[in-house]
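Taking it in order: structure first as structure tokens, then the write-up.
A single protein chain has been omitted; all remaining protein chains appear in their positions.
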Amino acid sequence: MNIIKSDIVVVGGGGAGLRAALAAHQSDPGLSISLISKVVPMRSHTVAAEGGSAGVIRDEDSLDKHFDDTVSGGDWLCDQDAVQYFVEHCTEEMIQLEHWGCPWSRQDDGRVNVRFFGGMTVQRTWFAADKSGFHILHTLFQTSLKYPAIRRYDEFFVADLLVEDGRVRGVLAIEIATGAFFLFDCKTVILCTGGAARVYSQNTNAGIVTGEGMGMAYRHGVALRDMEFVQYHPTALAGTGILITEGCRGEGAILTNRHGYRYLQDYGLGPLDPWPRPKAMELGPRDRLSQAFWHEDQKGNTIETSQGRVVNLDLRHLGAQKIHERLPLITEVARTFVGIDPVTQPIPVRPAAHYTMGGIACNRWTETALPGLYAAGECSSVGIHGANRLGSNSLAEIVVFGRVAGERAAAYARELPDGDSRSIRQQAEESASRLLALLECQSGERVATLRDELGASMETGIGIFREDSGMRATCDTLAGLRARYRAGIKLDDRSRAFNTEWLSAIELGFMLEVAEAMAHSAVQRQESRGAHVRLDAYQTRDDDRYLTHSLARYSGDGPPTIDYAPVTITRSSPQTRHYGGAGQRAELT
Amino acid sequence: MPDATTRTIEIECFRYDPETDAKPRFQRYQVPFTDDMSVLQGLQYIKDHLDGSLTFRWSCRMAICGSCGKMINGVPQLSCHSFLRDYYPRRVRVEPLNHFPVIRDLVIDQSGFLDHLETVKPYLIPKEEQPLAAGPQRQTPLQMDRYYQYSQCINCLLCYSACPQFGLNPDFTGPAALALLHRYNADSRDQGWSARREVTNAEEGVWSCTLVGYCSEVCPKGVDPAHAINQNKVNSTLDYFGILKFLLPRGDAK
């Protein structure tokens, strides 16, 4: 076992992890920081975010409007103290990225341009064409190269947390290239491992988004909060699930069904005119748009293709120049993956699982219940997304709370004396031997068999719409899959060097448990709220019983226990969410 | 929309396991495919159903993360961005990216590139740090246009496997890293020319390039690294004769 000592370990090299490492270093350059990532940082899934990142900058906008859009978008399940902190710090983080070189799209006079996103009162989304995540990630990664005190461990797979005397004291990782085990002995760990939407078969996520950060914290007793809220992005390519950014609609694209009819007007998002106007029609929130697709599909108004049923996302009226300037990536994606030029043909789209609103429960300072453990980004539930995340809040979240996590962890590490963490060595050895047992298992099923069954079951039971029987069936399926997983996974590959089949098997273990947390949280929430919409007896929001966060707790081989914690409400009491309706026509810049 | 009928194609993969093999070998697989399937999806089919030991990198599936570059029939390409239908009925031969050491099967050792990237100081070097309270700096679309294309690099390394000079001399800083060097030098917010001078002017810098030009051909993002490098041969020469400092519009942070 190789042992590496440092003050702070950051797990994950996406936007949140890089921002955390930079913040930790800048708040105390004397600290040693290890940044561990299972891919080289610029491959992280932040790279695939397209549309942009929120930050109040226009004169007619205000922090209150951003706050209100976020809280109503989240169907009042947001922790409002966290939202307040968040909206107050988004813009400075966007400026920080600009100072680090991020090529935000500009207006003719050189000022930063902003665009509309769904559910927004005012244009607020900073964008770098339709490659915002890509530019943010590369800017952060390249900036981090300035600081040698941040030591990078690329392509190291973190498989376990090491806890001593109730404090996190290290992580166990596998160096992927050699298969060797490494113990990272540290004072504090920041998890920035991203979401878990790969548990769905149709998803917009990269292959690496398998939720093991959530899974690790969960196995060590930290609750997973609000896991039933999984966002379906309304516009993804059928089959592959590749994302077609909300930025398209922010620029004025429309959705039509097989009759060429803008069906959103039938689902509380109309009337049609004046168009475009904020928070109406195609600028409605993601949960509503995905749900409207489902209804259209039930009515037979969708279009049958070899990849399943779709609706049309029509950009043609924007004209070639605007499409090429503002949406180059989706133009290329549409051409390559569906053979369609968006200048002349609409893009066939359907909803796909996109984002886990829930995650590792933490307070607004990113502290979890396990001392020394911090979480930021999609893996965390800091409380700003509630039951449905507002588009363009996630890129802002990774930098705002990535920074908080870095600074908090730095302060924590500074205060904690050098410990004598002897028992973590033994814990690491035990954990490593369990992982090796997985590698050496002689019989069982293939990784892909279990993974595909998991994806299909989540899709049918815990999808856009849910009902009791379906959710229960998925819970049963997941319990069965976990039992089959314990019975053994047979690997073709017994080698230690770059054994990705072994890593997939480890990931699958975490995915099954995280999916179980989602399914059980969902079945026990007897109401409809945000992205959790039921078709059975619980079709409306029930603030009396369920204006609460769900907390899923690990209980070994059995299903999780679910309990609840209050939502922090400071100034916005629950109301009906209003979209569509009368409103002023908006000018798109 | 693509045709949904299933056909079968033969994929021939480069195999090398450092623990058991002294030399690489090739292995063939019969893969059923539909018209919309990428070469990457073909490899995933093999991994899931035929041979779990076949090893390759991939992640985003949409040509933006830069993980899945391979030699496909001898041409460096993103495997998520090339399609089996375009090779059928011939066999597809998949190898790890040329000019890099092989860790295993289709996985290359990218550490050489990561070191080169670090040497070009790929971050803004302003004369003085701006306080955040100053707000975003202004940059007109015209100023952006001078560097924007070079900022599109996804570090997929196709250009390195298109560059024989890098293959012959791994110390060559190489196309992507030098394109990023130019990306920052050309940014109106940067004054770091002299901080990057040494690596630019070095023999392993722009002068190792013999303008083969294939790097720009294979780039999936239109970065045109050959252009970035060769503009800087001119700059490097002007710098040598002491003329460049009069031509730098924004001065230099030193």
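As written, the chains take the letters A and B, and residue 1 is the first residue of each chain.
As a convention for this text, a residue touches a chain if its C-beta (ideal position, glycine included) is under 8 Å from a C-beta of that chain, and two chains touch if they have at least 3 such contacts.
The working rule: contacts and distances are computed from a predicted model.
Chemist: Leaving aside the chains on screen, match the unshown one to its UniProt name from "Nitrogen fixation protein FixG", "Fumarate reductase subunit C", "ABC transporter permease" or "Peptide/nickel transport system ATP-binding protein".
Modeler: From the choices "Nitrogen fixation protein FixG", "Fumarate reductase subunit C", "ABC transporter permease" or "Peptide/nickel transport system ATP-binding protein", the unshown chain carries the UniProt name "Fumarate reductase subunit C".
Chemist: Given the contact definition stated above, which residue among B:Ile125, B:Val199 or B:Ala226 touches the chain not shown here?
Modeler: Checking each option in B:Ile125, B:Val199 or B:Ala226, the one touching the absent chain turns out to be B:Ala226.
Chemist: Return the single residue from A:Ser144, A:Thr302, A:Thr366 or A:Thr474 that touches the missing chain.
Modeler: Reading the full complex, the residue touching the unseen chain is A:Ser144.
Chemist: Based on the whole complex, identify which of A:Asp28, A:Asp75 or A:Asp154 touches the chain you can't see.
Modeler: In the full complex, the listed residue that touches the missing chain is A:Asp154.
Chemist: Looking at the full complex, which residue from B:Leu50, B:Leu114, B:Leu132 or B:Ala202 touches the chain that isn't shown here?
Modeler: Only one of B:Leu50, B:Leu114, B:Leu132 or B:Ala202 touches the chain omitted from view, namely B:Leu114.
Chemist: In terms of residues, what is the contact footprint of the unshown chain on subunit B?
Modeler: Counting only subunit B, the missing chain is touched by 16, 18, 21, 23-24, 74-75, 98-99, 101-103, 109, 111, 114-115, 118, 145-146, 149, 164, 167-168, 186, 210-214, 216-217, 224, 226-227, 230-231, 233-234.
Chemist: Quickly run down the residues of subunit A that touch the omitted chain.
Modeler: The missing chain touches subunit A at positions 35, 144-148, 150-154, 156, 175, 177-178, 497-498.
The criterion applied here is as follows: only the chains that are shown with their structure count from here on.
Chemist: At what distance in angstrom does the C-alpha mean of subunit B lie from that of subunit A?
Modeler: From the centre of subunit A to the centre of subunit B is 27 Å.
Chemist: State the interface residues of subunit B toward subunit A in the complex, per the touch definition above.
Modeler: Residue positions touching the partner: 1-4, 17-20, 34, 36, 47-49, 51-53, 55-67, 81, 103-105, 107, 109-110, 114, 117-118, 121-124, 129-130, 132, 135-141, 143-144, 147-148, 151-155, 180, 184, 187, 189-190.
Chemist: Give every residue of subunit A touching subunit B within the complex, in rising order.
Modeler: Residues 39-40, 42-45, 47-48, 92, 94-96, 98-101, 103-104, 106, 108-112, 131, 134-135, 138, 142-143, 145-146, 154, 177, 206-208, 239-240, 242-243, 305-307, 329, 332-333, 336-339, 348, 446-448, 491-493, 495-501 of subunit A touch subunit B in their complex.
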